[in-house]
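Just one protein chain is left out here, and the rest sit where they should.
Let's turn to chain A:
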Amino acid sequence: MKKVYANATEALDGVISDGMMIAAGGFGLCGIPELLLEAIKDSGAQDLTFASNNAGVDDFGIGILLQTKQVKKMISSYVGENAEFMRQYLAGELELEFNPQGTLAERMRAGGAGIPGFYTKTGVGTVIADGKEHKDFNGETYILEEGIFADLAIVKAWKADDTGNLIFRKTARNFNVPAATCGKICIAEVEEIVPRGSLDPDMIHLPGIYVHRIIQGQHEKRIEQRTTRKKEEA
């Protein structure tokens, strides 16, 4: 059971193919699998569907795959920061399925947990509920949402051991955990791979059972909105 690969391209070898449904971790540009996205671009795979909260910006994150027209469909909650996305969507070149953010996270979690559908009150009475089964529980109305079962999950973590146990850092955990669980195969890119035994077993955020391939690499970790305060305000 060798999980550690030399780089993102090798980790994708034999895994990536046209028409795949890929679940990707990250929120905005925070905690996105930037190395794997770059390698997917290089692979030339076409007609990809991405379940990802956001679509990156024009030149970073999933945005780079929009530039090369490798994406057929996005399942996202917010795509406001990407001009190329808007252009392709308004031109009818790109399919878009908006999911409320919590519904998207739960769809991934459910898929990973073997749950094909769940009822939620999020979106009842809105366009999100159109065409979905409604059911009342204890006098309140809920809609049926389906679990996401992705062909591939790509995630970014802070540290991994060579068995695939992952630890995330601060708010970079976000969608990486639910995304990782809902893929038939999950590839994780991390900042550091450490030998087994060096992570505290009580502090593992995602057990290695969910992670099939791991790569270590240098991450740009771009900041989307740099906001600061002056020292004298303290």
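Everything that follows uses one rule, which is that contacts are C-beta pairs under 8 Å (C-beta built on N, C-alpha and C of every residue); 3 or more make two chains touch, one makes a residue touch a chain; residues count from 1.
Note that in this section contacts and distances are computed from a predicted model.
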Candidate names "Sarcosine oxidase subunit delta", "Putative succinyl-CoA:3-ketoacid coenzyme A transferase subunit B", "Cytochrome aa3 subunit 2" or "Poly(3-hydroxyalkanoate) polymerase subunit PhaC"; UniProt protein name, chain not shown: "Putative succinyl-CoA:3-ketoacid coenzyme A transferase subunit B"
Hidden-chain contact residue, picked from the options A:G14, A:G80, A:G114 or A:G197: A:G80
Residue of A:G164, A:P178 or A:G217 touching the missing chain in the full complex: A:P178
Hidden partner chain, touching residue among A:I16, A:C30, A:L94 or A:L152: A:C30
Interface residues of chain A (partner: the chain not displayed): 27-31, 53, 76-81, 86, 89, 98, 100-106, 108-109, 120-128, 158, 168-178, 205, 221-231, 234
